[in-house]
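Accompanying notes for the structure given below.
All protein chains but one are shown in place.
Going by the order they are written in, the chains are A and B; count residues from 1 in each one.
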Amino acid sequence: MIVDIGIVAVKAFLVLFMVLNLAGILGWIERKGSALIQDRIGANRASVFGFAGMGLINTLIADPLKFLTKEDFVPPEGDKFLHTLAPCMTLFTALVTFAVIPFGDVLVLGERVINLQVANLNIGILYVFAIGSLGVYGIVIGAWASNNKFSLMGAVRGSAQMISYEVAMGLSVIGILMVFGTLELQEIARGQGTLIRDMLPESAGFLRSTVGRLPAWGIFLQPLAFLLFFTAAVAETKRIPFDLPEAESELVAGYHVEYSGGKFLMFFAGEFAEIVTAAGLMTTLFFGGWQVPYLMRDGFHFPWGEAVVLPHLAVTALQVGAFTLKVIFFCWLQILLRWSVPRFRYDQVMRLGWKMLLPLALLNVIVTAIVIIALQ
Amino acid sequence: MVPLDYYLILSAVIFAIGVIGVLVRRNLIVVLMSIELMLNAVNLTFIAFSRYLASMQGQVVVVFVMAVAAAEAVIGLAIVISVFRHRRTLDPQEMQLLKW
Partner (left out) sequence: MDASVILFYVISVLLVLSSLMVVFLRNVVHCALALVVALFLIAILFVMLHAPMVGVLQVLVYAGAIMVLFLFVIMFLNPTASEPRRKLWWGFGSAAALLLAASLAALLSNGEAPADPVTATETFGSPETLAKSLFTDFVLPFEITSVLLLVAIIGAVVLAKREP
């Protein structure tokens, strides 16, 4: 009993550690990456004994120190309790979502089989959407407590955008749920280990020999759903091109204009943690999660017959490493996207969410249903 | 194992608190929120019974109650908005044009 709780605590600590560190490193990648894209040097002033570490010292040590030592003020007419509560809610909902994302298969220690996922809920992905819908409150309350018309405008835009794209996000995932037949994320990740060959019936001989050699990753089975989910997830995290709520050139800083110091750091860290969470979801649903292609629990089984046997710890290490690499790749992709495209106008955002993503997601569900029935 | 009575008494208390809100508060939005509180108390009763009689019907009814509550909250708030536009107040005491 105590050992069980201890194991869950260690897993939760590991996940939190990884997410928060990744959020910090993403801040650095954002500054230096944007500097590379925009042909400038970026932040390089802070250094320890002349060693500036490519801006790492600046972002990881100097920046947080600066934020934490700033004066913490609440606007005079603003609501003090709510002003402090809002960034906590944003950071909380961004971090808690990672509890259901599996970062590995199983770890067998002696006779104890540890499922490498902090909480294996039978409602799996719905938990993610529920916590995501709670994320709207951070913005709404933050802007309300600031007693500032610009914040309020940013918050109204932000929350309308978030609730619109929640619908599109949920509907785009239904295709994946239909294919794998379960809501649990660990089962979806495991289900992507089989080859497509095993999902097709005997009669589709041609398909089996060509496409069938690929592992059954979500991206091969539901490409349209991946595009819809990617768009909706970027809109949920309020990143450019959907960053009207924060629009630096229009609303100063939108809903977090009246925040400074530690509270702003929490909003900032919450936004990067949401990027990591969105990347984690994308890998788990569409790119096999922790799956390495053709790697089963006892080693590699290539479709052309060869097999390489590996010890259990090596397999687990490979899978956890693969998960981390994929998450970092999608984080990097979102950061690249930020500095490459201009932002949408607000009515364009709404039109995209309701008039384009929603019908496409419904169409995806219908087509998936037809294909599944036809292949039975 | 928590006895069924505890859940029923808890939902009775929440229901009564919602009733206070509806009867006494003079802000239409708070009245609507107290109605939501009462509906949730009823949902809690349904789920408690569904567990103790091991029947899924209670949970299905709760899903329907939630959908109806959502529809009712939406319409209620739309009415509140249109009333506020005319009367500039949210006090139910002020809305007595039908009184004779």
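The rule we apply is simple: a contact is a pair of C-beta atoms (placed from the backbone, for glycine too) under 8 Å apart; a residue touches a chain by one contact, two chains touch by 3 or more.
Note that the structure is predicted; figures quoted are calculated from it, not measured.
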Shown chains that the omitted chain touches within the full complex: A, B
Given A:Asn122, A:Thr194, A:Ser209 or A:Ser340, the one touching the chain that is not displayed: A:Asn122
Those residues of chain B which, in the complete complex, touch the missing chain: 1-10, 12-21, 23-27, 29-30, 32-34, 36-37, 40, 43-44, 47-48, 50-54, 56-57, 59-60, 62-64, 66-75, 77-82, 84-85, 89-91
Touch residues of chain A, complete complex, unshown partner: 79, 82, 121-123, 126-127, 129-131, 133-134, 136-137, 140-141, 144, 152, 156, 159, 163, 183
